[in-house]
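Missing here is one protein chain; the remaining ones are kept as they sit in the complex.
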Amino acid sequence: MSKIQVTTSVNGEEVEFLCEAQQTLLDVLRETLGRTGTKEGCATGDCGACSVLVDDRLICACLMLAVEAGGHEITTIEGIATDEGLHPIQQKFLEHAALQCGICTPGLIVATKSLLDRHPNPDETTIRYWLAGNLCRCTGYDKIVRAVQDVARDLAHPA
Amino acid sequence: MAEAVDFKVIGTSPVRPDGVDKVTGRAQYGADLNLPNMIYGRVLRSPHAHARIKRVDTSKARAIPGVYAVVSGADFPQAQHGEIGGEGGGDISDLAKNIMARDKVLYHGHAVAAVAARSQQVAEQALAAIEVEYEVLKPVLDVLEAMQPEAPLLDDKLFTKNLPEKPEKPSNIAAVMQLARGNVDQGFEQADVIVEGEYRIPMAHQGYIEPHACIANTNEAGQSTVWCCTQGHFEFRAMTAKVLNMNVADLKFIASEIGGGFGGKTVVYLEPVAVLLSRKARRPVKMMMSREEVFRATGPTSGTVCRVKVGAKKDGTLTAAKAWLAYEAGAYAGAPMGPGAMSIFAPYALENFKVEAFDVLVNKPKVAAYRAPGAPQSMHAMECALDELARKLNMDPLDLRMKNAADEGTQAPYGPKFPVIGLKACLNAAKAHPNYTKALPEGAGRGVAVGFWFNVGMQSSAEVHINENGTVTVVEGNPDIGGSRASMCLMAAETLGVPYEQVRALIGDTESTGFSNVTGGSRTTFATGMAVVRACEDIIAQCRARAAATWGVDDDQVLWEDGQAIPAPGVNADVKPLTLADIAANAAKTGGPLLGRASLNAQGAGASFSVNIADVQVDRDTGKVDVLSFTAIQDAGRAIHKAYVEGQMQGGAAQGIGWALNEEYIFNADGVMENAGFLDYRMPVASDLPMIDTHIVEVPNPSHPYGVRGVGETPIVAPLAAMANAVRDAIGIRINDLPLSPPRVLAVLDA
Partner (left out) sequence: MGAFGYVAPTSVDDVVSVLGQFAARGERAQVLAGGTDLLVQLRGLDRAARTIVDIKKVAETSRLAIGANEVFIGAAIPSAALNEHDELVALLPGLLEAADLIGSTQIQGRATLGGNLCNASPAGDTIPAMIATGAVCVIAGAKGQRELPVEQFVVGVGKNALQPGEFLVGLKIPRPAGRTADAYLRFIPRTEMDIAVAGCGVSVSLDKSGRCTAARVAIGAVAPTALLVPAAAEALVGSTLDDDALAAAGAACSAAASPITDKRGTVEYRRKVVGVLCRRAAAIARDRALARQA
């Protein structure tokens, strides 16, 4: 099978890879590029564990072909923290014990970033509906929602 | 109640030691490892729910370039009979057949062959090239139907166990069980009020987000290293050894981070297959299940039919209770009927009761443990019946339960007398909780229910290493699913008297730490925690000895306080206290590195009780149930890490609410699961739930150094009946069966 060459950007770095037409962005991120922070929970867009940003839009990496990534900017969980340290969302997830097994956590953090980029001051309903595509089976969502509320408060009123 | 204790770190909620890796994507889960020269394994699964395998021809698959190994049932050794052990229950030879069918397939999705190939695509091609000839048989899918004498048999050599006389004919009923005390008939005669009902609870899945995954790497000497997501790598090693007839010493199991289990990752599915493929291919073989495979071919929990009858006097005193419980085992024996039967009446002091339970084979996947296995089903029936009883008696449902609540000294239905337990404390906390008395919106309903789980102890090992600067490394053998490393660090820090930040915990592989049973049965913080505390006490004893030697006094003249050795009062020694860091720095001169260890078979796991309060609103036009408020009250014994105890309560509540409202396996007449994905197996999403209020009750368990009871499983028990009772309150009609899905609720409303 002939492979397709794709040039894209992952977490601000230019990346080139070869893929087959039917491979998903998730397959390539995990298997070809070694970015295993993006998780596969269902591969059908129903769990959100593979949430990434493409040009700042939240999507499931399992529902995008890798070849479509050409020329776009991909942000994965590995790109959320900065040289200064953890992103405030990551910090609040830790402080609020908003993770138990942690498999859904990368997707939830990416989804939360996208939420707060668009809605800096979301109410509980907005948070819950925005994150409805990210299944978590451990926490019952309570501490996740509280962590997000806390980040939003901090962003609105920086210390 | 134990005296108030002033702890330094226990009961706080610090950041977990493995946290940063989990919020940055660094943590490696089952599917995240890749090895050089690795190939991919895939499983061919049965398209029939019940069939005889006439022929398996793998020759065309073997001929495909890039295919390195193909195996089917014939490649596996004949497995010996024997108990699996752990939380799962069942027989090793059944486990072996469940992993790879031999002469029969017993459910849709049952493994019949497997391949290893250079890529997933080639593996898929190879699966398509395997020819299997089946003689399709009629499946039996309903538990009551399967119990009939004329039902199609899954196993014609299966004779019901525990009958008074050995049966003459084989049956799908693998075993029966009875528990009884007193005289039930007399008890019902004394009753002023009797309620009776049949309740059906559907088959449900644990729904962990991480599909099963592993890599097996076998060398030419037949030794294999397996990396996998598991709730217990020691038990996975044991099961794999038994299924493949291997020496345990030739298998090394490394537990990856685990993306949820809830009991579902206590038995092997892929691992022995991967080892065998890797042995044949002489390469590392990675296997990952798809979500569909997880639903179709791992172990959900039993669909169950529960009949219950309860009698009470006018004042609410229970006079008798009777239950008949039929649990679906799936394809092989081993439904959780035992714990179901033992838990149903456990919260109540009962003179007269009788429970009959049945372990029944049906053509569905073999069930596995799911959080308090068996209890949510049977206790749903009892707690709904008590709700009806309270209505008939015009009594507050919490008062009815309090009137009959088991307490210290009450003989549990399953035998022993309860030591100190927290049921009454939970009931009191519920009664006093503002959520129990707050006004309900128009048309809404409120329900309560009690939950219970035994909790277990079992075997655990731990080592504690003191590093040269006095920091502490705890090594233990229980995969951390919900933050247990943080709890271990807290208990170690408390015992040693050092700050939490100085302690790190890790989970050793099967060659680098001592045996530990699975992370299951709510045992890890209790039993492994106890081992960690004992290992720290070992360190303290050594530190006292080293200080004594340094100071030239006897060991018993040295005390350990606040993380340092000090002379005992009255000891005539003008010395400066020695901290852990001081002693560690000087260890080379006092006997070498400090290593503490403990191994134990923990006894005295304390039963944990809970009370849940649910408020719901029902849309009368569509039958949709909305959860307005949910309150979980539970006795934790002692909450080591408060936030993770709350997290267990909230997560269990969410799973129970999901099971009550929408989750169920839906099979067609051919036994094919129709909703094998997260789209139609409807677990709660964030917008389905309110905040889940928690109230931790602490009635310390006298058998644990810090009073720990397990907390992981009890939380899923009460929500089913709490939700059903709330819906009953809202609509004025009792719906016995779950889930309370909109079509079911609307049909009742419109009837």
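Quick notes on this structure:
For reference, chains read A and B in written order, and residue numbers begin at 1 within each chain.
Definition applied: a contact is a pair of C-beta atoms (placed from the backbone, for glycine too) under 8 Å apart; a residue touches a chain by one contact, two chains touch by 3 or more.
Computed from a predicted structure; not experimentally measured.
Listed residues B:Asp32, B:Glu328 or B:Asp688: the one in touch with the omitted chain is B:Asp688. Touching the missing chain, out of B:Thr12, B:Thr550, B:Asn675 or B:Asn736, is residue B:Asn675. In the full complex, chain B contacts the hidden chain through residues 121, 124-125, 621-624, 661-662, 666, 674-675, 678-680, 682, 684-685, 687-688, 741-743, 746-747, 750.
One chain of the complex is left out; on chain A, the residues touching it are 1-2, 4, 20-22, 24, 43-46, 48, 51, 54, 57-60, 62-65, 67-68, 111, 114-115, 129-134.
FYI, only the chains that are shown with their structure count from here on.
The geometric centre of chain A is 29 Å away from that of chain B, both derived from CA atoms. Only residues 20, 30-31, 34-44, 46-47, 49, 76-78, 80-81, 86, 90, 93-97, 99-106, 109, 124-125, 127-129, 131-146 of chain A touch chain B when the two sit together in their complex.
Here chain B touches chain A in the complex through residues 13, 15-16, 18-20, 22-29, 31-32, 34, 121, 206-211, 257-262, 288, 290-291, 481-483, 641, 643-644, 646-648, 650-655, 677-679, 683-689, 691-692, going by the rule given at the top.
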